[in-house]
Every structure is written in C-alpha cells, then in structure tokens.
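Complex shown without one protein chain; remaining protein chains in place.
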Amino acid sequence: MSARKPVLEIRGLRTQFFLREGIVTALDGIDLTIYENESVGIVGETGCGKSMTAYSILRLVPHPGRITAGSIKYKGIELTTLDLDRMRSVRGTEISMIFQDASTALDPVFTVGSQLDEVISLHQGIYEKVALEKKVVEALELVRIAAPKEVMEMYPHELSGGMKQRVMIALALSCSPSMLIADEPTTALDVTIQGQILKLLKALVAKTGSSMMLITHNLGIVAETCDRICVMYAGRIVEDAETFELFEHPRHPYTAGLLTAFPKLGEKKDELSVIKGTVPDLMNPFKGCPFVDRCGKAMDVCSKHRPSRVEISRGHYVSCHLWSGGEPSDG
Amino acid sequence: MADLASYVIRKMLLAIPIILLATLIVFLMLYLTPGDPITALAPPHASVEELDAIRDKYGLNDPPYVQYGLFLWRLVHGDLGISIGAATRNLDVSGLIVQRLPRTLELMGIGLGMSYSLGIPLGVFSALRHNTLGDRSVMVFTLLAYAMPSFWLGILLMLLFAVELGWLPIEGTTGGFGSIILPAMTLGLGNAALTTRMMRSSMLEVIRQDYITQLRSRGLPEKEIIYRHALKNAILPVITVIGLDIGWFIGGSVVVETVFQWPGIGMLITTSISNSDFPVVQGCILVLAFFVIAGNLFADILYAYVDPRVRLG
Partner (left out) sequence: MRLRKALNDKLLAWKMAGGVRQTLAGILERGGRNPMVVIGFTMIVIIISIALLAPVLPIADPTQQNLEPGQQLLSPSSENWFGTDENGRDVFSRVIWGARVSLTVAMVAVVVSMMIGIVLGLTAGYFGGKVDYIISGTIDLFWTFPPFLLALAFAAALGAGLMNVILAISISYWAGFARLMRGQALSMRERQFVEASRALGARHWRLMFTHVLPNCIAPLIVWASIGVADAITIESSLSFLGVGTKPPTPSWGWMLSSGILYLGNAPWISTFPGVTMVATILGFNLLGDGLRDVLDPRMKGLRR
C-alpha cells in the first residue's frame, strides 16, 4: 500500500459560504488521500459536505461559497491556486465528475451526440466529422449502450433514467480521466437499474485504471464498490479506513451508530435516522467535536476541544477523543 | 416533421372557434352602440319611412341571427361592409383596410425588431452581472419603460428628437426612413423592457441549473457555456412569446399611430371612431383580432418547433 502513488491529496480543506445571515462552514478541515487505482467511498448524511468536497476539488463551489483554507494537490499540482485556464484543462481530462441526477445534469436542448462531440473535440483535439463520430460511438459503446448511432441523435428527455446516467458516465469517461468523482450516481434511479449502473461503473474503473471517489449515503453501495471508506459528519471526515476494517472495527461512535442502523440486505428503512439528535448548525462555529450532542460516549473534553486525527492501526484514521486520549488538538 | 404538421393542423382547428367568437363579439358591438347607426346614413330630418327603407337596404330589419349569418357570409367573401364616414362614404371597408395594412405591418415589424435587438442583449448582460450596479440600472430602466404608456412616451420622444433637437420628423406622413424611427421606438420600448426582464430571469434560472455545472466540470470554456448552452436554453421561453408579443404590438400600434399620425390601421380606427364610422371600426378590430389569433397560433407552433422537449402528440 505504501508503494502506491497518491493521485489526490487534500489537507485541511475548508469551504465556507458567505450568506447574509452569516458564514456557513460546509467543510471544516478535510484530510483525504486517494491513491492510484483506488476506489474511495465518502459516506454521510445529507448536508454533511460530501458533494461539497467534490465541488471543491473541481473548484466548482457555487456562489457565495469559496475555499478559504487548505490545499488540494492533484499529482503534485496545487489546485486551489491554479489559474482558471489550467484548472479547465484539469477538469474533464484529469478529474471528471458524474452527477447525481442525469435528468437535470444533461443539457436538455442539445442531442447526446453533440454534447459528447463538444467534450471530445475540446480535450482530444478531434474536429474531423467522421473521426469524431467514431469516438462518440466508442464512448457510448463503452457504457454499453446498445444502439449508439440512434442514441446520438436523441435529446436527453427521450432517454430513460438509466440511459441518461449511462450517457453521463460516457461524458465523464470520454477523455479517460485519472480520477473519477461519482456524486450519488444511482440515487435518482430505480433499484434494479442502480445495480446495473454500479456494476458498470466498477467494471469501467477497473478497466481504465482510474481512481474513483464515490459519494453516497448508502453504506451498501460503498461496501460493494469501494476499497476504502471515509465517513463524514458535519463537514469533517470522522473516520477513514479500508472497507473490511471499517465494517469489522468501527472506532468512531458515529460510524458504529451508522453500522448498527445499517439494515440487513433487502430491509428497507431510513437507515441514518436511527441515531438520535440532530446535526449541529453549521452557521455557529463549535469548539469541540460536532457529534458531541448525539454521542453516547461523550466526555467533558468532547465539547471543549476538537479531536485530532489519529492513526490507530495501519491506514485506519479516527478523529475522536476516545482514541486520541483526550488530548486537545491544535486545529 | 409529420408530427409537427399534424400538430399545426390541430392548433389551427382549435383557432376556429376563437375566430368565430371574435366575429360574434364584433358583430354584437353594433348592439352595444347607443343610438341608431342608421341616423348617420340618412339625410338630416329623414322621415320614419325613409329611415325604414334604409334599414331594409342594410338588412337591419332582419332577426339578429340572420344578420349574423349574413355578416359571416360576407366576411368569408372578404366583404366587411361599406364606410359611412363623411370622407370615405360608400367606400369598401376591406379596401380601406388593405390600403392601410402595409404601413401597420411595417411599423410593427421594425418595432418588434428593435425590441428584441435591445431586450435580449440587455437581459443577458443584466443576468451575467446579477446584483451589480449595471444590473440594477438595467432594472430601473425596464421599470420606467414599462410604466410609460406608449402615447406619453411618444410625446416625450417627439419633444426631444423632433422639437428640441430637430433630428427627426414629428409625424409619420412626411415619408422617408427617418419618419418610422420614432414611432417604432415608441412601440418597441415597452416590449423591449418586458423582453429584457424575461431574458434576465430566464438566464438567471438557467445558469443555476445542474447541467451548467456539469458542463463546467468538463472543462468547457466559460464563453462556450454561456453563449452556446445557457443562451440557447434561456432564449427559448423568450422567443416563443414572439407570437404573443404581436398582440401587444397590435394594441400599442393603435395609440402610437395616432400619436405620430402614422397612416395605418390604428389611426384608421381612431379617425373612424371620431367620425362614428362604425363599419370601419368593426372591420379594423376584426382584422386586428385576426392578427392576434394568428400571433397566438404562431407562438404555439414556434414553441413546438424550437423546444425539443415539447411533445407533439
């Protein structure tokens, strides 16, 4: 593992939104490393900052938010300060993203083919019509669309949900990026289609050898797809471990709560609501651990000092006073 | 394309009852009019017998539904009756209208062109500079332009460009291209304000959409995202109302033509009203109503044609 090269290294990333009502800290000191050929799952409740992590990496944080601290290094290049032109050449070719709902994330008034054309000609410099069409067909075949020539001529609204998500994946992979970010790629789909799309995604990542960051609130999906899992809570990563290790030895009380709440396969319930209490208001800065109000094992120190990130076994990181011996951190 | 054709035909069929109802209302206008229209036709101090003879001649003694039937029958044959105004007595109403129509269409065409070539860029500008001083200034301009009744705007423009600066002729009759600028501007400004606001809100709506973020995530240049993708999406709702704008322009043209003495249908209505030339008023309103309906039909068709999402079925 130590021999693998890191593709993405995030250190102390903070993203804040400057609203009229106050400052919302959406991401508060994210540390995350993704290695070559690795699939990392980011898990957490709605609003914990999973998607914002993805947008921050691509520097697509919507107004009035912006990255206020920390560093994001992609293959050694610092992205947070990269000029916009070079950032643009990173987007799509180096790091590419799959969006949650393909029915709103595809331009409704352009055909599938012309949307692919645009990206391919921009990044691969192919402008010649026949060559371009060949590339588009290849991209659609890659995501196992049966009749690529017909689909090319169609508008997004003419396709089913699953087909739209396939087109989205084709768009994301069309320039063979080294890093793929998939933001809840199956949430908007039927359960049967969900499985197909995940399998496809897994196979494609294995085939192209790219790294993947899979964002989801569904533990079942990451368990099947990812090598490593990061659990996020209130804009922080509270635990980071390899999949098997995390499921066997959850160390953070929040992770433990998630796993007990996690239903057996096929059981349908709102898995995350079982942990009592609510997420803290991100508008008010808090000194201690954000989970303190909901934690069964909270100590005095938890509400006073922010827990530091400790490696409790190889590759298993936790931010919790139970494991750091209650020592205050500098952050 | 076959879909589009059948869609167009269906929309046209749907317009028929509206046209019929419009003719009915215009026909009934005669009954709303206080006083007897016949007195205008008859010589002064005509006897009861003479009046009755004239009534017979014009079919005014028939029951109303027979009169309406005849009215429709003549209408289908392009016969809108004859003028009873002093200056145009016994002239064909349809002839009078045909003579005036090109001037009105010319004015409306240039007015429409002006309003879009001002409104669309201004709306895009405003949206891209949302909440800046530029955006606010544009919004204040649109509020003012929209609050100006067209005749008052016309008066102001005349005062400025014709009376004070002497650049352009006051009235539309003097001819030359210069004479159409002020009336067309007057007619177009209100709609330019509306177009600006529509374009702005449409653009603001579009640039918040997921697909714009998606396009950014592909590394496309910002110019291409805004002027190719966002603009095409945002302009759809704006251009689909061109047909409805025609209705707006028709209403406005009556006033603007009167202000500038522009010899189109609008001015014909005003002069005919003051001359109590009722058949001409009826005919003009019917023709204008027809244009409004055609404009609506055009809007429906354009909408289906430009937006791939509209189902034709």
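We just call them A and B in the order they show up, numbering each chain from 1.
The definition used in the following text is that a contact is a pair of C-beta atoms (placed from the backbone, for glycine too) under 8 Å apart; a residue touches a chain by one contact, two chains touch by 3 or more.
If you're wondering where the values come from, they're calculated on a predicted model, not measured in any experiment.
Peer 1: Among the chains present, which touch the one that was left out?
Peer 2: Its contacts among the visible chains are B.
Peer 1: Using the touch definition up top, pick the residue from B:180, B:194 or B:304 that touches the left-out chain.
Peer 2: Checking the options B:180, B:194 or B:304, the one contacting the hidden chain is B:194.
Peer 1: Who touches the missing chain here, B:97, B:207, B:226 or B:241?
Peer 2: Checking each option in B:97, B:207, B:226 or B:241, the one touching the absent chain turns out to be B:241.
Peer 1: Looking at B:234, B:250, B:268 or B:304, which makes contact with the chain not pictured?
Peer 2: B:250
Peer 1: If I consider the whole complex, including the chain that's not displayed, which of B:199, B:289 or B:304 touches that chain?
Peer 2: With B:199, B:289 or B:304 as choices, the missing chain is touched by B:289.
Peer 1: Determine which one of B:72, B:105, B:128 or B:148 touches the chain that has been left out.
Peer 2: Residue touching the absent chain, from the options given: B:148.
Peer 1: Given the full complex, what residues of chain B touch the hidden partner chain?
Peer 2: Against the left-out chain, chain B lists 17-18, 21-22, 25-26, 29-30, 32-34, 143-144, 146-152, 155-156, 158-159, 163, 194, 201, 241, 244, 247-248, 250-252, 254-255, 258-259, 269-270, 273-274, 281, 285, 288-289, 292-293, 296.
The rule is short, and it goes like this: only the chains that are shown with their structure count from here on.
Peer 1: Which of the residues in chain A come into contact with chain B in the complex?
Peer 2: 55, 58, 60, 62, 88-93, 96-97, 99-101, 104-110, 118-119, 122-123, 155, 157, 168, 171
Peer 1: Where on chain B does chain A make contact in their complex?
Peer 2: Those in contact with chain A are residues 209-211, 213-221, 224, 229, 232-233, 236, 307-309.
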